[in-house]
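Here the complex is missing one protein chain, while the rest keep their positions.
Here the chain labels run A, B and C in written order, and each chain numbers its own residues starting at 1.
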Amino acid sequence: MAELGVRVGPLELKNPVLVASGTFGYGNDCPELSDVNLIGGIVTKSLSMNPRDGNPPDRIVETAGGMLNSIGLANIGVHDFIANKLPELRRFDTAIVANIAASSVDEYCGVLSLLEEQGGIHGYEINVSCPNVKEGGLSFGTNPSMTAEITRRLRSLTKKCLIIKLTPNVAHVSEFARAVADEGADGVSLINTVVGMAIDHRKRTPILSTVTGGLSGPAIKPIALAKVYEAAQAVKIPIMGIGGIMTTEDAVEFLLAGATAVQIGTANFIDPSASMKIARGLGEYCDSNNIPRVTDLVGALKVRTDISLIHSWL
Amino acid sequence: MAELGVRVGPLELKNPVLVASGTFGYGNDCPELSDVNLIGGIVTKSLSMNPRDGNPPDRIVETAGGMLNSIGLANIGVHDFIANKLPELRRFDTAIVANIAASSVDEYCGVLSLLEEQGGIHGYEINVSCPNVKEGGLSFGTNPSMTAEITRRLRSLTKKCLIIKLTPNVAHVSEFARAVADEGADGVSLINTVVGMAIDHRKRTPILSTVTGGLSGPAIKPIALAKVYEAAQAVKIPIMGIGGIMTTEDAVEFLLAGATAVQIGTANFIDPSASMKIARGLGEYCDSNNIPRVTDLVGALKVRTDISLIHSWL
Amino acid sequence: MRQGFYRVESVREIAGNIHLLSLHAPEIASSVRAGQFLNIKTRDYFLPLLRRPFSVYHREGDSLRIIFNVVGLGTRILASAPPGDQLDVIGPLGNAFGVRGEYDEAVLVAGGLGIAPMPMLTAELKSARKKIHTFLGARNASQIVREHMEDVSVATDDGSAGFRGTVVELLRGRLRQAPYARPKIFACGPTPMLRALAVLAEEVNIPCELSLESPMACGIGICQGCPVEVTGGPRKYALVCREGTVFDSKLVVL
Partner (left out) sequence: MRQGFYRVESVREIAGNIHLLSLHAPEIASSVRAGQFLNIKTRDYFLPLLRRPFSVYHREGDSLRIIFNVVGLGTRILASAPPGDQLDVIGPLGNAFGVRGEYDEAVLVAGGLGIAPMPMLTAELKSARKKIHTFLGARNASQIVREHMEDVSVATDDGSAGFRGTVVELLRGRLRQAPYARPKIFACGPTPMLRALAVLAEEVNIPCELSLESPMACGIGICQGCPVEVTGGPRKYALVCREGTVFDSKLVVL
């Protein structure tokens, strides 16, 4: 039986499969259909200081091979989470990664500090795809120095695993990966959703109440693989690969591209036990291919070096 | 019968449907299967000063709802184009838009100048998703001032329709749209392909010889709609919408989002007469919805204004 | 709530573009209640990507029936599902209609495919010994399905059958003529109809339960994709898939 354990900084995962933030509730929302003890970890829905109602309907629309969402980070707030969700999560035999969203650097720090006082949280994932109120709502995550500042401030507040979740909606994600690595982040996770839009041509309106939303699912897998590969070339810290992972083979592709672990998002909606099947699948994949450690797959992509610049010609 | 004619600066199109660069050869490659006289225009394969062999195989791979390509702008070069393709193109009753690719600003200018001396070319589309050799191969199109400089130089060389084709692989495409509008471009076209990657997990290699390639097809339609909408909010010059358009309804969505015309790309590979069907379909759509002019659809999207910042929360 | 592969027993068109699909799903059939729904994967790959939700229309032994309109790809695939096909189904989902309780006469109101939950509801109401009156609205006569329902009155937009007009207008008229004894309204249908019905229920002060629809990504409460605005209470939205689909008409803003 292959060794499936992986490490992301101080965080030890029994296998490299987690459920992605916002795609599995708070982690204990559908026990009838999935056993979270079988996966490496749970990333919670993004938590903000105060509860957020989220966006008006419609929040969801299906697209070709994907879906758009505009949930608006609806969440119960960190206090409610600590009081009513965390106690249950503690009972699970899996890593609990709290995802944090905020509209100011201080809010990020405040939420993390509150969680830091609690037991049972093994790490943090920081969602920087949030509007920076100070900057008129421009996303923190599209500004390298802002992303770096958030990392620096949070790093000073915790020794636990600190992962920055990067947005794909930038020209060069490697720039951002470097910025957070330099500030001492233990890892980066990518990709968050890709900005997209859907239109009802009969009503002549956007389908999502917020006009644009976030694209996820198989449609974005090629984009995610490219971003993960780019980040892996740029930094040494571990990467969590996210984006359209539906099958074990998809997960293997992300590991080969340089991800140390993967997160399953949209697939949970279609099959709430997708992540468990992929975790088991990775074990079987390693065994049937005589791979002793799943880490042997990480970054094992063989790339021809005889092809230069032309790759930027599309 | 609805009026289907549209204008992009000095360029008059009998209908708003064109075939996208690189997805229909030089325009006259499959007469048996399509009648280009039925569409508004042809955008040629990108032309460089000298012939380009293009990238080694594999150049193509299918993905969920899309495809990746890495053609490497293989083209016969502008001289061969003028000598052997243009004479035939002149005979068509449709607008001929020459797409230009280059690895230096001077090359862009050189190619345009050569074409400018010829009759039968109605406009230019500038592919700025090319590696700037001076800048170590970073794409012109991800640098606003570079994109602006190319526009300025080319604008000084022609009075014909000058369209800059923008890449989606940037954080804020509106910034680029503004930059080229300020330099006097007659229009912008978007989107070019989205950087993506596919991996063969058995061979543990990238599938494309150049590791990454360009994602196109239905999978990217939501991304393209969002970019077109963003650009339409930012500039007054006409926009050509491109990205995953397969049906008449898709085309209508792009018009509603703010595009004055649309380009059909990947769809041509699946159905070489897709653009003709969509051109006819637009006429039928207008007639059956009592829309006198197709231009009545342009930017006709009704957007709620009561929802503020939250739209940047995904 | 469970997930499993269940066998398609049959699919047939029972009215204009309205299809009846029968599934052999013992485990779900044994626990499902009126107003609950199934979330069905119409294909084993990614187009369509998401599951498709359908109310349980009727239960017979181990068989569950759904009825649906072909509106897009997912329903098109289901309409041509070969008998013997195994469908990946999650269910039963959602809460259910409040059949128990302090009322004597049940007034069922359905518009279009809103009839879907009514046969099961009728069955439960009968075993709860409630008097039942059913009001169905449809575009035209060809769209009317009335099997397994009781005391059916019909309204059609074009008047090709029954009352010409909306089913809510029909009900309003009926209520004017003679009041029901301790009635309660159970409704399912397009949002505009439910909105009008909620107003009517308020006016005549009759308790009213509405089964709502919403685009859904998961159907099980993990995506937050299906909000409906709710009144009174700190939260602005409830989740249609988990806290609904059935809501008291007074507690939702449509």
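Keep this in mind: contacts are C-beta pairs under 8 Å (C-beta built on N, C-alpha and C of every residue); 3 or more make two chains touch, one makes a residue touch a chain.
Computed from a predicted model, the values in this text were never measured in an experiment.
Colleague: Which of these, B:G217, B:P238, B:G258 or B:G281, touches the one chain of the complex that we don't see?
Modeller: B:G217
Colleague: If the hidden chain were put back, which of B:A179, B:M246, B:A259 or B:V294 would touch it?
Modeller: Going through B:A179, B:M246, B:A259 or B:V294 one by one, B:M246 is the residue touching the chain not shown.
Colleague: Using the document's definition of touch, tell me which of B:V61, B:A148 or B:I223 contacts the absent chain.
Modeller: Of the listed residues, the one touching the omitted chain is B:V61.
Colleague: Spell out, residue by residue, where the missing chain touches subunit C.
Modeller: Here the touching residues of subunit C are 45-47, 73.
Colleague: What is the set of subunit B residues that contact the non-displayed chain in the whole complex?
Modeller: Counting only subunit B, the missing chain is touched by 22-25, 29-30, 32-33, 45, 51, 53-62, 64-67, 69, 71, 74, 217-218, 246, 266, 268-273.
As a working rule, only the chains that are shown with their structure count from here on.
Colleague: Closest chain to the protein CA centroid?
Modeller: A
Colleague: Could you state the distance in Å from the CA-based centre of subunit A to that of subunit C?
Modeller: Once rounded, the distance between the two centres reads 36 Å.
Colleague: Using the average of all C-alpha atoms in each chain as its centre, how far is it in Å between subunit A and subunit B?
Modeller: Distance between chain centres, rounded to whole Å: 32 Å.
Colleague: Please list all residues of subunit B that touch 2 or more other chains.
Modeller: Touching at least two other chains: 64-65.
Colleague: If a residue has to touch 2 or more other chains to count, which residues of subunit C qualify?
Modeller: 46-47
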